[in-house]
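Excluded from the complex is one protein chain; the other protein chains are retained at their positions.
Up next is chain A:
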Amino acid sequence: MSTPARRRLMRDLKVDPPDGVSASPLTDNVMIWNAIIIGPADTPFEDGTFRLSINFDEQYPNKPPQVKFLSTMFHPNVYASGELCLDILQNRWSPTFDVASILTSVQSLLNDPNISSPANVEAANLYKDHTSQYAKRVRETVEKSWADDLMDNEDDDEMEE
């Protein structure tokens, strides 16, 4: 079955993702993608492998997809549920954005949080006033992200097996 959304997603798949980002749809459902963002170097998120799920609906690309972190995050613009507070995923969405551009903006958001509209107030306050403590908390999430991912991978692998 080929809808405009699916065709568009297939095109997105052909586009090379940016550096430090891996993204691929589920084998059985093109509308749900799993992505991994590697934390940019020289930031507290360095070496972290953060998993995201991107859920597209049939209105894509006219409507933005739902992007959500699967790994636990400690970031001023990420809710506890993992949902992101990113303008281009809400009111500033444009149909010309694709998976690669979404992930690039999420990656850049990691090191440049938007303090003016915090989703995680504690993280925002720490980022503002106690940078070292903020970095420490982020490092914890980074280490957690490795463990989570390995577990998830094993699960996936088992399923595939």
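We adopt the following convention: a residue touches a chain if its C-beta (ideal position, glycine included) is under 8 Å from a C-beta of that chain, and two chains touch if they have at least 3 such contacts; residues count from 1.
Here is the rule we go by: contacts and distances are computed from a predicted model.
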item	value
Chain left out of the displayed complex - its UniProt protein name, from "Exosome complex component RRP46", "Leucine carboxyl methyltransferase 1", "E3 ubiquitin protein ligase" or "Tetratricopeptide repeat domain 8"	"E3 ubiquitin protein ligase"
Touching residue (missing chain; options A:Asn55, A:Ser94, A:Ser108 or A:Thr131)	A:Ser94
Residue numbers in chain A that touch the chain omitted from display	4, 7-8, 10-11, 14-24, 27, 36, 38, 41, 47-49, 61-62, 94-96, 143, 146, 149-150, 153-154, 157, 160-161
